[in-house]
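One structure is given below, represented as structure tokens, and several questions about it will come after.
One chain of protein is taken out of this complex; the other chains stay put.
Residue numbering begins at 1 within each chain, and the chains themselves are lettered A, B and C in the order written.
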Amino acid sequence: MKPKKKSRVSRPVDPLHAPHEKWHTALTRIEPNKILVRGYPLDEIMGRLTFGDTIYLLLMGEMPSPGIGMLMEAMLVSFIDHGITPPSTLAARNTATTGAPLRACVAAGVLGFGRHHGGDIESCMEFLDEGLALVRTGTSYRDAAAEIVKRCEAEHEAIPGFGHRFHTRDPRAARLFQMAFELEIDGAHIQMIRAVELVMAGRPDGHALPVNIDGAIAAVCGDIGIPPEIANALFIISRVPGIAAQAQEERVREHPMRQIDPKDAVYDGAAQRRVPDKRR
Amino acid sequence: MKPKKKSRVSRPVDPLHAPHEKWHTALTRIEPNKILVRGYPLDEIMGRLTFGDTIYLLLMGEMPSPGIGMLMEAMLVSFIDHGITPPSTLAARNTATTGAPLRACVAAGVLGFGRHHGGDIESCMEFLDEGLALVRTGTSYRDAAAEIVKRCEAEHEAIPGFGHRFHTRDPRAARLFQMAFELEIDGAHIQMIRAVELVMAGRPDGHALPVNIDGAIAAVCGDIGIPPEIANALFIISRVPGIAAQAQEERVREHPMRQIDPKDAVYDGAAQRRVPDKRR
Amino acid sequence: MKPKKKSRVSRPVDPLHAPHEKWHTALTRIEPNKILVRGYPLDEIMGRLTFGDTIYLLLMGEMPSPGIGMLMEAMLVSFIDHGITPPSTLAARNTATTGAPLRACVAAGVLGFGRHHGGDIESCMEFLDEGLALVRTGTSYRDAAAEIVKRCEAEHEAIPGFGHRFHTRDPRAARLFQMAFELEIDGAHIQMIRAVELVMAGRPDGHALPVNIDGAIAAVCGDIGIPPEIANALFIISRVPGIAAQAQEERVREHPMRQIDPKDAVYDGAAQRRVPDKRR
Partner (left out) sequence: MKPKKKSRVSRPVDPLHAPHEKWHTALTRIEPNKILVRGYPLDEIMGRLTFGDTIYLLLMGEMPSPGIGMLMEAMLVSFIDHGITPPSTLAARNTATTGAPLRACVAAGVLGFGRHHGGDIESCMEFLDEGLALVRTGTSYRDAAAEIVKRCEAEHEAIPGFGHRFHTRDPRAARLFQMAFELEIDGAHIQMIRAVELVMAGRPDGHALPVNIDGAIAAVCGDIGIPPEIANALFIISRVPGIAAQAQEERVREHPMRQIDPKDAVYDGAAQRRVPDKRR
């Protein structure tokens, strides 16, 4: 579903005497003492659906199947925070140090989910779809993967969904693929990104450019029918708790109006620990 | 945990020659190929904790008990959207109609979580704590409630956590109290807000001013040990999916640069329906 | 000067042990008790340059000539406000009604300077440059104008810099061209947009699509050597006072948490009046 293409300017009108035109919303119905999200009473959803399920319901219009619900939770969890390293987090902390309220810090952070940060999910979905279009014309996955990588390189563009500033192997991507496999939800998009991975590994610098979490989410979203613009919304939703927690920590632990140098940060939290067995 | 009170200005320094000072973070540890959230490997959390559980872990430092985890999900769900009525949603839609990217719409929406919208949770927690301070000195809940209501009225201030622009009975508040009761998590804060409710019902205009969802969340957060500034973060986190869904709907369904009149909106989504039995 | 094209991801590094790399700024030098903007002591500029001159100095690196300085002021003035009609203004007012601080309202407004609002300056500059490239190969202005209009129409795109939602003749555009003419600063870009205007007037719906202020600013900026990305910055800078004034009026004159319907607005300010002679 693409945004309507309309000419930006049509007949000018006098704004004070324009007629009232009805417009439509299919998300949430508000009546006195009643709130219906996609038709379901919100108070009936509370305690029955998780936050992750309800996010899916709101964005996609229907409740997720149990398997898709589990993948949704895992995708939302996978992006929740990446320490003090992302520029969006540093924008939020720089806003927090001025004494701004938490919502302003979160807004500043969200604005940094830019072209180079999070934007990879949408471009990776288009990249994989380009490969799958070739597959539908009879090309093998392997050849299709080689072809779309070649096209990127011809444009001097980075391969979307591959490589990470800090990780040579992204543990979140591996886990997401494993879950999709166990839940038997892996389809053509995951197969295509695996094929690209093989092509990349054959390149001289390939080992430093593994599938990252953007790529894994792009492939999983493709396979469970989440369109690119909703995948983009998921990324924003998933990182907001991290931005809020980082901004709140800045407000509580540091003095105001400081110059924030990311290289001077030291982790002093809980030591590494295992998720208890009962949670497994 | 209050922000450090420090004088805004101490000795001036030459910024280009200031020494490097270490600073600390206890949230997420980033090492090559390893992401530890509060000590737990993120890939181990994926598939084991829900998004709601992980939000609690990130903000509070430990995993929630099962009961608190269920209340967390319910609180996050309760605020997820309120249709096209909130000014924050209209700010996001007005930004969307200019052709701005989704993250800019979400940021504009989050900025509208102002003093009069969402801010009630924090002030209601302080309000209830004021009542509980009286209880600890021997005053009855009923008298303490009457006293704190009287203080608000003397200041010509609205009672925080009571009344709603559209609802005379907030279905979300009722459901949250019921869940807290069934999970045996209700404590002194819920008892205090119930006492205030009785005081309010005895006033001439009291029936139009029931406990709202801000009040219910304030009371529940008080009873499960979530401090006011974290409750405030929860509100922001919970509404972001709604803001994103509304902005995305604007981008997809409406034409650009329109004048958005909330009174002209018509709901055309799913009819009212029940949550299927298997989800109960 | 285009942004450096760099691969988004190169070798991953351990963020905590990365070396310190120097980076550079040529805008403002800060030393104890000294602030140099583009080399000039800020206290020496105060009282000698106007705000408009100093904006030019900061963005372009040198002081403007008197004529360019006058056009700068006129361009900044031309965009300062457009009443309550722009979605960006309505986003700022919707944020103000929540009780948010002024800076949050301004930020929400700025985010609405999107693709369909303000973005036209950059695209119109590219559009005119496309025409001027044809002129340099020997095509006449008239034929070049016809050609670039035809290309836009083939793409079903609006002609950038032409048409306005409310005005059939944009008084700001006419005034800016007049000033450029009187200051003898009009060059190839203005000639090109005039040629496009003639082509447009010959179309069936041409009279409803005159040059707008975006188009006029694009042409003037082209002729005085302001690059597209700086022209874009000028647009943001020029509208911030309008956004701030509108948000401040909302805070002072209206009650909180109202539903803002732009069609219900009534102007009750000063009646039309002339600029006094001594200002002429």
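FYI, a contact is a pair of C-beta atoms (placed from the backbone, for glycine too) under 8 Å apart; a residue touches a chain by one contact, two chains touch by 3 or more.
The structure presented is a predicted model; accordingly, all values stated were derived computationally and were not measured.
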{"item": "Hidden partner chain, touching residue among B:K22, B:R142 or B:R165", "value": "B:R165"}
{"item": "Absent-chain interface as seen on subunit C, which is shown", "value": "1-4, 6, 8, 15, 18, 20-30, 32-52, 54-55, 58-59, 61, 63, 70, 72-74, 76-78, 80-85, 102-104, 106-108, 110-111, 113-114, 118, 166-172, 174-176, 179, 229-230, 232-233, 236-238, 240-242, 244-246, 248-249, 251-261, 263-276, 279-280"}
{"item": "Touch list for subunit B against the chain that is not drawn", "value": "5, 7-16, 18, 20, 85, 100-101, 103-104, 107, 111, 116, 120, 156, 158, 162-168, 208-209, 262-263, 265"}
{"item": "For subunit A, residues in touch with the removed chain", "value": "12, 14-15, 30-32, 85, 87-88, 90-92, 94-95, 97-100, 104-105, 107-108, 111-117, 119, 165, 256-263"}
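Everything below uses one rule, namely that only the chains that are shown with their structure count from here on.
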{"item": "Chain copies touching (subunit A, subunit C) - same or different residues, decided at half shared", "value": "same"}
{"item": "Chain occupying the middle, per Cα centroid", "value": "A"}
{"item": "CA centroid of subunit B to CA centroid of subunit C, Å", "value": "38"}
{"item": "Residues of subunit C engaged with two or more neighbouring chains", "value": "12, 14-15, 85, 100-101, 104, 107, 111, 116, 165, 262-263"}
